[in-house]
Every structure is written in C-alpha cells, then in structure tokens.
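Complex shown without one protein chain; remaining protein chains in place.
Order of writing sets the chain letters: A and B. Residues in each chain are counted from 1.
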Amino acid sequence: MLARVANNLFWMGRYIERSEHIARYLNVNYFSSLDAPNVKSQDRQFVLRSMLFMLGDPEKDDAKILKEEDVLFSIGLDTNNPFSIISTVKLARENANSARDLISTELYEAINKFYHFVLNYPKGVFVKNGLHDFTSNIAEMTAILRGKIRGTLLHDSVYAIIMMGINIERATQITRMINSKYNDALLSQGSHGDKFSKSFEWTTLLKCAESYDMMRRFYKKTPTSISTLEFLILNPNCPRSVMNSLNQVNEHVRILNPEKRYNKESTGFLIGRVRAEYEFKYIEEIEVDIKAFIENILDSLVKISDKVDEEFFNY
Amino acid sequence: MSNEYKITYKTENTYDNWVNNAYWQFLIIPMENDTQHDVNVEFSNSLFADNDYSINGFGFKTIRVHPKIKFKQINFEAQFSFIKDDIDPFDFPLDLDDTLANERIKELDFKIDFESFLKRTPLTSLPEGTSTNFEFNSANSIFENLQNLNDWTFNYIQFKAGVTQVDTELKDVIASRQGVCQDFTHLFCAMSRKNGIPARYVSGYLNQEHGLIGDSQMHAWAEVYIPLVGWKGFDPTNNIMANTNHIKVCHGKDYKDCAPLKGIIYSQGQNKTKYSVKVQSQQQ
Partner (left out) sequence: MANIENQIFSSYQKNPELYDEIFDSEGKIKEVYQKLFDIYGEHSISDYVNLNSKAKASFFNQGITFQVYGDNDVQEKIFPFDLFPRIIDPDEWDIIERGSIQRSKALNLFLWDIYHDKKILKDKIVPIDLITSSANYLDQMNGVNPPGGIYNHISGTDVIKHKDGKYYVLEDNIRCPSGVSYVICNRTALKKALFGVFNHYQTHTVTNYAENLLELLESVKPKGVDVPNVVVITPGMFNSAFYEHSYLAKTMGVELVEGRDLFVENDFVYMKTIKGPEKVDVIYRRIDDQFIDPLEFRPDSALGVPGLFAAYKKGNVTLANAPGTGVADDKAVYTYMPQIIKYYLNEEPILNNVHTYHCSRPDELKYVLEHIHELVIKPVDEAGGYGISIGNTLTKEEIEKVKLEIKESPRKYVAQPIMSLSVHPTYIDETESFEQRHVDLRTFTILGKDKEFVLKGGLTRVALKRGNLIVNSSQGGGSKDTWVLKK
C-alpha cells in the first residue's frame, strides 16, 4: 500500500470517528440538559460552553452571552470552522476519495451518502429543530460505515490502518469528553448539595459514550466519578473505553508490522508500553489527579499518532 | 599532440527556508568523442546524497541528486580530468566542389535526416520580417558562407553579460544587439538553418587561458553539418572555429536541450546560487 494512501485511510478513520463523537456529544448534552436535576446543568449557557470546550474551542470570555443558534451552526454546519462536523465529514470523504481504489464500492458509497447528507442538510432547520434528527442520523450513518469497514474490506493492511485511525481517535475523543465533563462536574457541584462524585454529569458522560446501559449492568449502581472513569478508561470490555481502544490499536499494528520483538523506535513498541501502563493501573491512582491523567493520556495518543506517521507514512 | 585538461565545477546553493524535497540534474560531464577521451569524473555534494549517474533523453551523461533529508544549503563540486587532442579545424579539402553539397541540402532525405537541426525552435526563430544585413552568397562555398556568418554574428552582437537571460528570444537580442555566448549561438544557428544548413547548439567549457571571450561558467558555440565534410564547430562569440580550447559536453536544438543544471525545488522563499568553473590545461 502506498504510504500516502495509508495516511489518507488512517485519517479517514479518524474523521469518521470524530464526527460521530461530536454529534453524540451535542445530542446527549443538549437533550439531557433540558430536564437536568439541577439549575446549573439546565442552564443553556452552561451547555453551550461545554460543547465548545469539548470541541477544543472554549469560549474564554465568561461574561459573553452565547447565542444558541450561532453555537449550533458553528459546531454543526459551519464549513469555515475546521472543527465542525461538516468540515470533519468533508475531510473524511476527501481522504476516502484518494484511496478509492483500495476500499470497497459499498464503503465508498456509504461515505459518499454520508457526505451528501451532511452537505445538503438545511441550515435553518438544523439550528431551529433539526439537532436531534441531524445528530442521530450521523450516529446511525457512522455505525453503517463501521459495518461496511468490517464487513466489506479485506482484513489486511488497509483494514488495519483504518482501524488504527478509528481507535486512536476514539480514545482521544473519549478522553476529551471525560475532560469536558470533568470540567462540568467541577463547575456544577454545590447546587442542591450535589457533590462532585455524584454529579449528574457522569450520567451524561456515559450517555455521550453510548455506555450508560452497559455501565449500569456492570456496576448495578448510580454512576459516580470513580465508577464512570474506571468504566470508560480501564474496563477492557467496554467497547468505548480507552483501554479497549488501545488494545485494538495494538492488535492492528501487528498486521502492519508482525515482528515479535519490536525495536524501541517502532509504533508497536510505543503502543505496547502505553497499553501496559493502563493495564496495571487502578482507578484510585487516576483519581488523585484526574487533570494530570487526562493530559498524560492525550499526550500519549498524540505520540502514538506521530509514531504511526513516522513509521508508515513517511518515505 | 594532446592536452591534459582539468576542470573544476562548483556550485553553492543557499535557501531562506527549509527545502523538504529537491531534485537536481547536472549536464556538465565532458563527452567522450573523437578528440576527448579518458574522461574521469569525481562528483560530490555536501549532503552526502547519492549521485545518480544517468543518461538524458538526448543521450548525454547526467548526474542526478535527490537528497533524502531537509536542508537549507547544499554545495556541489565536480572535477573532470581528460585528454583533449589537438584539433585542426581546417582538416578537410578547402577547395571542395560544392555543387554536390548544394544539391544534397535540397534533397528531401537530407531534410528528414537532419530535421531536428533544421527546424525553428522558440529560441532560434528569427522574427517574421527581420531584416538582417547578412545573406549567403551563392558564389561562395558553404564553408565560406559559414565563416562569413561567424564573422557577421561576432560583429552584430556586442558581448555583454546581464542583458539577456537563458530564455531570451532572438527578437530581443536583435533589438538590443547585446548578449552572451548563448545569444551568439542561437543567432548563428537560426541563420544557418534558414539557409538549409543543419546547425546545433553546443554546450561546453572554454579554456580561457589564451584570452578567449566567454562566461566564467559554461560556454556555448555551434556545430553545422556541411555535406561531404561533416559536423564543424563555429564559435561566433570569438569569431573562430571551435578548437582545442572548446570542451564539448553536449549538443541540442538550442539552450533548452543543453541546460547544464536543472533543479526542481520544493521550497518557498528566496535562494542564492553561486557558480565557479576553472579550466586548466597542460600540453603533453
């Protein structure tokens, strides 16, 4: 496979995954805030700021009154905003275009439909009452894309590259969501005696990660800060967890480079190291300094991505 | 008699910004022919990138360099040593009967065989309706006409560096009547071709130890094909026949086929280039 095309496939995977996480974050935050049990969590400004924070574009002026329609448009359909869903989907499709000969017709067609859906979504409808329709369609379409990736591609290096992109992005986005909700939980504690560890935001976080139901099944208790973080970071069986994503990246890098003993400059070596670090961590260690932990994991993910770039895409 | 030649070619290139990708192709190796032999080439670059020896589309030896690291400066140095035999430009019967030759240049087969060196190129086109005060005289032999053309070209253009570029067309040269060896050669070729005599542009080095005029870099002159005689070199910049002091690298239709250095640089911003060529000879 061409190094340039591998790079495109990797980023196609990342952008597909990214668009889905942004869409779910918008959807869950917006709709669960409508009847949230405390005033702060219900506050429009609070929710809009949380969305911008997660996107990596936080509003720094505390006094500014955000306009809901502007924020939604900017995150959803503003082509001038490089972080918006529409920009992300455009990039996913552009990357797919240049690797068109390597992916299945079925996958390409699904990406293309996805692109046209987003591109042609009426702006006016979206900002007024289309948020639910738009974001849930994105979640569904990306699920179809994942199905086409798994079900119509040869499980060879092409598949491995895409899966690495998807999983590095998933771990990144989940961590960003944790960061954002951790921030919200800090901000919203205190009202109605709600303590940080029992914040409503943890439930929202789990829903954003489509992991609420399974988390309830696993712990059989109302989510707390500890159980939520443990589930989303360390539980290898939770499909959205950072641990699971790292395991997947680890598995797929072996297809690209099947050496048993990696040299210390390789991607495989780095992924193995990062994975080992989290495999033998317990949640109380993380809870001591969540902020530092989040920074640390985001940093590791960037390093892994750079390593992939260096080892496979650069000749 | 022969001469032992040593030529040193150096170039230094510096760039304002990082260059991530670049290709160079040098067309500077003295060719092996009847009078040039035992050519020895030493070539190096400051980045220690591979020096790829190859042959270009016209059959001349090139060196290509493609560094695999980014850089802001790269220097090249080439050393050539070889033997150049003494050339007698007049080694053919000067009293040759030109009737046959004059017939030959009118034949279709001749025009087809020498098509490349008879056609007009953008750099060797005389603008429509140019009135130059030179014509071939049918009373003279082809060789005499060419000698007159050499003399005429030498007098028509004043040697002056910096007025023209490598891609300056003849209309501008004729307007300013100033230029360097490329311009002399282009004009000479154009006039020769206009009169049905195949002419090719030659790129090479000039031994300036004996006071000949040329650039401090590469020199250019012309070779024309005289039926029954063969290719003969004329240096209109110096109004002489090409001789032992002319070291040939390659030939082509015009400068474009012979550019000594081609570079494809993927970078932004300014760059500076310095060249130097040193030609030394020793009679054996």
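By definition in this document, contacts are C-beta pairs under 8 Å (C-beta built on N, C-alpha and C of every residue); 3 or more make two chains touch, one makes a residue touch a chain.
Keep in mind the model is a prediction, meaning the values are calculated, not measured.
Enquirer: In the full complex, which of A:Tyr25, A:Phe73 or A:Tyr108 touches the chain missing from this view?
Expert: A:Tyr108
Enquirer: Of the residues listed, B:Met1, B:Ile55 or B:Ala175, which one is in contact with the missing chain?
Expert: Checking the options B:Met1, B:Ile55 or B:Ala175, the one contacting the hidden chain is B:Ile55.
Enquirer: Among A:Ser98, A:Ser197, A:Thr224 or A:Ser266, which one is in touch with the chain left out?
Expert: A:Ser98
Enquirer: Mind pulling the chain B residues that touch the left-out chain?
Expert: Residues of chain B in touch with the missing chain: 23, 25, 50, 52, 54-58, 62, 64, 66, 108-109, 111-113, 115-116, 118-119, 253, 257, 262, 264.
Enquirer: What is the set of chain A residues that contact the non-displayed chain in the whole complex?
Expert: Against the missing chain, chain A presents residues 1-6, 94, 97-98, 100-102, 105, 108-109, 112-113, 116, 157, 161, 256, 312-313, 315.
As a working rule, only the chains that are shown with their structure count from here on.
Enquirer: Using Cα averages as centroids, what's the distance between chain A and chain B in whole Å?
Expert: 63
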